[in-house]
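As you look at this complex, bear in mind that one protein chain is not there, while each of the others sits in place.
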Amino acid sequence: MTELTSHGRGTTTARPAESGREPAAPEPAPAPARRRGRRRDRATPYLLLAPALLVLGLVLGYPLIRLLAISMQDYGLRALFTGSAPWIGFANYAKVFTGGEFTAVLVRTLVFCAALVAGTLLIGMFVALLLGSLGRRMRAAVTLCLICAWAVPNIAATLVWQWLFQPGYGVINWLLTQLGIFGDLTQHEWFASSFSAFCVVWLLVVWQSVPFVALTLRAGLSQIPRSYYETAALAGAGAWTSFRVVTLQFLRPILLLVTILSVVWDFNVFNQIWILTQGGPDGGTTTLGIWSFTQAFSSQSYGQGAAIAVVSVAMLLVLTAYYVRRLVQAGEQW
Amino acid sequence: MHQRYLPHRLPLAAGLIALALTASACAGSSAPANKSASGSKTLTVWYMDGDLSTQDQAAIGAAFTKATGAKVNVQIQEWTNINTKLSTALAQNDPPDIVEIGNTDVPLFAATGALTDLTANESALTQGQSWLPGLSGPATVSGHLYAAPLFAGNRAVIYNKKLWAAAGITTLPTSYAELTADLDKIKTANPSPDFSAFYFPGEYWYGALQFVWAAGGQLATESGSTWSGALGSAAAQQGLATWKSFQNTYSAAASRDVDTKSPDQDALFAQGKAATILDTSINTVLKDEPSLKGEIGTFPFPGQTAGTTQPVFLGGSDLAIAAKSSNQPLALEYLKAATSVAVQKADIVGLDGWTPISTQLIEQTSDSLSQTSKAFAAAAVHSVATPATPGWATIESDASINQFFAAIATGSQSPAQAAQSFDSHLDQALNASQ
Partner (left out) sequence: MSARSRRRTGRKVALNGAAALFCVIWIFPVYWMVNTAFKPYGDILRPTPGFLPIPLSLGNFADALGKPLFGDYLRNSLIVTGAAVVASSLVALLAAVALTRFRFFGRRAFLISILAVQMIPQPALVIPLFLSLKSANLLNTLLGLSLTYVAFVLPFTIWTLRGFLHGVPVELEEAAMVDGAGRLTVMRRILLPLVAPGLIASSVFAFITAWNDYVFAYVEMKDQDHYTLPVWLVSFSTNTGTDYGGLIAASTLFAVPVIVFFLLIQRRLVEGMTSGAVKD
């Protein structure tokens, strides 16, 4: 039944222009729903959703079904040209799990994703706090640097990174050698070992992801009323305790959202790894995304690639299921 | 009260969306350009960036137009991810009529039904010539021909005359031993760690394979219809060991796990950071540093025995007709124009300096070649192709062969260890069905 819901926090007409600036009150009481029984209303939400459903269906929905279908077919290049492919049930999936590569690839993906999320969130939080305690000019400078890093398109950034870390001509090697601590690093090859290759990719992804997290958390922090901190200080709480009790509590919804987004995006990092390492050395930086891609586009086993992609989506859903439910529930209060 | 105006927002919003999307639709119409206003047909031909020069492409087009009256619409494609591009393009219902495909990628498309079978027209295309096996072999699947050779390119040694002379070398090496002796002299004369007597990147598998073949080894052998990796054989191992020592001795330490493009080996040579490189032509070096004109010399990479040369990787491209193209007879005429003796001599060799597609043409044009181009043609005589199976495309695009050689060069794996894992990858990839 279509209904109009009134939402807000009880007293809603009080501060219209500042509705975006109200502090997030802990648990607002839901206003009573008002019923409108007119038949016309039933169709309206669906009409409004129609364009979105149409586009999503064409570009994501139908291809997703196709993806699932392909994952259960022996779909290679010939199938692409002739349009028909034999059905092989779950054989592609079986190959994924029994091929011997799966565990290594999965572990690599999970560890790298965790490292990225941790790095982004920790540095982002640090920067958000830093921004709060700076004067106006320094704050503008820091924000400017963040914006520049965020705005650079990631293909351009990856190419620049390749240039920065080049053995022999890259400026990073030269700078590190000048420091004198590490010895002569001018010919050092960053992509020769999978660990250092991952470090370089980590730096690139974090460099571009921190701005979003930092600015989001910063805005969240700015909305916490000072009175809470003052109360905590009066009650004798130290810096760490007041951070834990006040800051983190208030930031919880934002942190939840930002963490989920980070996990989803970092799990699926692809361009940066592919351009910098192509999944090497010797498969050492092959994550689930790279693996799916090489199966599909290097070996032309689109069916195999599709199976890996489906598995990776399933993994991600499992990882984030709990948090996604909480997020949706939180939104449902209104 | 909401619902009173919400439905009215709908038309406005819908109108704006329609406007935005229509703008994009109008700007990018995809009307097929196969018939121009005058009624004469246009053939769409795809060429790869950097292979044939624009003059060369125009010359072939002119020969074709003269013979048929139809026009040519040339599109240039980039090498990055080209197999994906070709796969999707050839799967469309209005594909490009003719595509240039690298000779090592042809088996992939030939075996999967994307290209037109040319067997019936083979003699009209060869016109009595014996095509280089490295170009026609990959285009032949189960005795059927699916593409016609366009040009061949291979590698020879390019050296900086000044640097060589400064190290006291007066005659060109004719054997491997002489070459290494010369390089030792250059190395002594230029001791700086970022200078390479012979810059040879560790991932440069096109060049590294020469050592394997020179020692009598193979990438893979075919028995019946099964391929098996052969890099673990004694001959191949010896070749790999020779290569490893060559690479480690004469090429800068930073080059062990990079490819020829980052950093760019021609740029390094042009800057004087390398006295010698192995490459397919001197054109890029001259573009980077035009003042080097006249300062560059070439010679084929010498083999162990004096007077012989190392077998080179035969690169090059074939032209193929898309199976779904609606201009089959016209496309065939284009292929005939491109493979004709006249065009090969005047344009492929004459304009661009590439190696022509048959042994007869190589002999006939060798005198007309410039001093620096002679070495490439001489090297082509002794050339080897990669396994003519669709699975080879996998090896090239998943970069496993780059990693194989890089692991040996950096020492992270011994030649035997690296060969063991790479051979099993070859076994799996080369035999994979499509």
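Each chain carries a letter (A and B) given by its place in the written order, and its residues are counted from 1.
Simple rule for what comes next: a contact is a pair of C-beta atoms (placed from the backbone, for glycine too) under 8 Å apart; a residue touches a chain by one contact, two chains touch by 3 or more.
Computed from a predicted structure; not experimentally measured.
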item: Among A:160, A:233 or A:248, the residue in touch with the chain that has been omitted; value: A:160
item: Option from A:91, A:115 or A:152 whose C-beta touches the chain left out; value: A:152
item: Touching residue (missing chain; options B:126, B:174, B:283 or B:421); value: B:283
item: Residues of chain B in contact with the chain not shown; value: 1-2, 4-6, 8-10, 12-13, 16-17, 20-21, 23-25, 27-30, 48-51, 75-81, 84-85, 88-89, 91-93, 95-96, 194, 260-268, 271, 273, 280-281, 283-284, 288-289
item: Interface residues of chain A (partner: the chain not displayed); value: 1-8, 12-13, 16, 19-22, 24, 33, 41-42, 44-46, 48-49, 51-52, 55-56, 58-60, 62-64, 66-67, 70, 80, 127, 130, 133-135, 138, 141-157, 159-161, 163-164, 168-169, 171, 174, 186, 207, 212, 215-216, 218-220, 223, 253-254, 257-258, 264, 267-268, 270-271, 288-289, 292-293, 296-297, 302, 305-306, 309, 312-313, 316-317, 320, 324, 327-328, 330-332, 334
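By definition in this document, only the chains that are shown with their structure count from here on.
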item: Footprint of chain A on chain B - complex, ascending; value: 2-3, 6-7, 10, 14, 17, 81, 83-84, 87-88, 90-91, 108-109, 112-114, 193-194, 252-258, 262-263, 323, 390-391, 393-394, 397-399, 402-403, 406-407, 410, 412-413, 421, 429, 432-434
item: Interface residues, chain A side, partner chain B - complex; value: 4, 36, 38, 40-41, 44, 47-48, 51, 76-78, 80-82, 162, 166-169, 186-189, 191-193, 278-283, 294, 297-301
